[in-house]
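Submitted below is the structure of interest, expressed as structure tokens.
Every protein chain but one is kept in place in this view of the complex.
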Amino acid sequence: MSDANQKFKAWWLLSPTLLLYSLTFLLPVLLLVVMSFAKFENSVTEFGFYLGNYRKVFGDGITLLIFWRTVKLSVYITVACVVLGFPVAMVMRRAGPRGRLWLLFFIVSPLLTSIIVRNVAWVLILGRSGIINDTLREWGLIASPLPLMYNSFGVVLAVVHVYMSFMVLPIYGALQAINPSTEEAAASLGASPLRVFWFVTLPQSLPGLAAGCTLVFILSMGVYLTPVIMGGNFVVTLPMLITDVVRNQYNWPTASAMSLMLLVAIGAMVLVSSVVQKFGGRH
Amino acid sequence: MENEYSSRLGYRLLLIFTCLVITFLIAPLAILVVQSFTAESYLSFPPPSYGMRWYADVLNSADWQDSAGLSLLLACIVTPCSLAIGTMAAFALNRGPSRGRRAMYALMISPMVLPHIVLGLGIFRIALELNISDTMIAFVPAHLTITIPFVIITVGASLQSFDISMEEAAQSLGASKFGSVWYVTLPIIRPGLIAGAIFSFIISFDEFIITFFLATYSRTLPLEMFSTLMFQVKPSIAAVSSLTLAVTAGLTAILMFRGQVAGESGVIK
Partner (left out) sequence: MSDVEIQSAVKKYGRFTAVDSLDLTVSGGEFVTLLGPSGCGKTTTLRMVGGFVRPTSGRIRISDEDVTDKPPQKRKVGFVFQNYALFPHMDVARNVGFGLRMANRERSEREKRVAEILSMVRLGHLSDRMPSQLSGGQQQRVALARALIIQPSVLLLDEPFGALDKQLRDHMRVELRELQRSLGISTLFVTHDQDEALSMSDRIVVMSEGKAAQLGSPSEIYERPNSKFVAEFMGHSNIFDCLVEDVSKDGASISLNGVGFFTNSPSARKGSRMTAMIRPENIEFADSGEKRGDATVAATVAGMEYLGSTVQVTLSLEAGISLVARQTNTESATGSKLRTGQNVAVRIPPEAVRLL
């Protein structure tokens, strides 16, 4: 059972997954890497080692602009998720078992409901003739509809709605793991509740916070549907640009280079987060 | 923090804030459902009059029927495959040698952190080369790639808390290796299996971007909703959304409450 040679035998169980991944995950990503160095001219892709795609991506001004906008939006989304999510995680920790289950249900249920359904809901609320604008107009408070969507605000709001649970759950997990005696000890040593939170609770919850931020940031960088629906053509993000380049221009090499740009940004975030979590764990 | 002298005011503020956040999460969906019952030909809140008109409209529409049928078929194929393959992988990661386990685990769940847009792009390209892009042969493996990590995580978590001596006990009582897994391990980790299956179903049922790349003529429910939404916002979209919501929320409720109950009776105090 617990012998080493028997343990290696257990790994054959991985083979279906590995086979699948190699066709649907590893090979595709490899292909994108190869294609990002291919030459695209007159709708013909020519494989080779050609840096023109990257030169274009970094040099045309627009791609880089869109990239930074995507990063900026992801940062807004992440910060908003922390601000909204941390208190919820704290309440979840202190709630009784029943209350905790209900909170968990409320937190997780949006996660498990279709993104598109949630976006439809936001369109009905924030749209030009959505609930908010209709109501305000009826009350005579505004003459023309407020611009609540087709801008960054609408995108951030809707994405926060979708990804909040990815922030709350890791923070809750980290808070759960804290030994309450450490907080009681701090209190008995004269720390006020706020200082207990600042010096004892928060530092111990950093691994969860880091995990949540990483997850939300990564997911936000790659989100396509919500910016399309909530931002329209007014908030173009990198995933939207990539989709456009492939679906309308058939320019695979440029789209591949952009995809790698996205992947590298995400990889950098994962790296930073793992360093932060390592240091967080040391304290 | 949790002693009886802790600041009531602070906790109350936190509680109020939490209620607001929960409202933010739930209200849009509630409003959507209410609006779907409008009897008018336009959306407004609250609707001037209520009726099932748009549900009848949706349920009688061939387009919606076809796309819902395709999505259900896809999810029903993906879920058992995902559960079987993912559970095998979770066992391997749990029982395999400890050296290399972390790296292997990271590889196994990495499709989760890869943006689906990139994954979709890559799979689309491979499917194009193989000339299978608009078929189930492409849809099923593509969906499996994003559902399997969830099975690995949920089943893996159950296996982690599973006490291996249960299996040893079964074997010392005469069960074969497979028998001990079948009669003892699988029933005990059932909450994890149910969770993995429900995650797989919902994720496949809701998957948009990868199918969006692959499909040319096929329409899954999310694709149909998207193109309708881009065309115009009609009450029918609210009705479809509410129906989808009912399916996923129902499954979520099972996941939360069944999983919890099974989890509780499944653990010796």
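Note that the chains take the letters A and B in the order they are written out, and that residue 1 is the start of every chain.
The definition used in the following text is that contacts are C-beta pairs under 8 Å (C-beta built on N, C-alpha and C of every residue); 3 or more make two chains touch, one makes a residue touch a chain.
Quantities reported herein were computed from a predicted structural model and do not represent experimental measurements.
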#### Entry: Residue of B:G69, B:P187 or B:G250 in touch with the missing chain, whole complex considered
B:P187
#### Entry: Of B:S165, B:T216 or B:Q232, the one touching the omitted chain in the full complex
B:S165
### Task
Using the touch rule from the top, list residues of subunit B that touch the missing partner.
163, 165-166, 168-177, 179, 183-184, 187-188, 190, 265-269
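Criterion: only the chains that are shown with their structure count from here on.
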### Message
How many angstrom lie between the centres of subunit A and subunit B, each centre taken as the mean Cα position?
### Response
17
### Query
For subunit B, which residues are in contact with subunit A within the complex?
1-3, 6-7, 10-11, 14-15, 17-18, 21-22, 24-26, 28-29, 31-32, 35, 43-45, 85-86, 88-89, 91-93, 95-97, 104, 107-108, 110-111, 113-119, 121-126, 141-142, 144-145, 148, 152, 164, 168, 171, 199, 202, 205-206, 208-209, 213, 222, 225-226, 229, 233, 237-238, 241, 244-245, 248-249, 251-253, 255-257, 260
## Note on the structure
Listed in rising order, the residues of subunit A that touch subunit B in the complex are 1, 4, 7-8, 10-14, 16-17, 20-21, 23-25, 27-29, 31-32, 35, 84-85, 87-88, 90-91, 94, 101, 103-110, 112-125, 127, 129, 131, 134-135, 161, 164, 180, 183-184, 187, 193-194, 196-197, 201, 215, 218, 221-222, 224-225, 229, 239, 242-243, 246-247, 252, 255-256, 259, 262-263, 266, 270
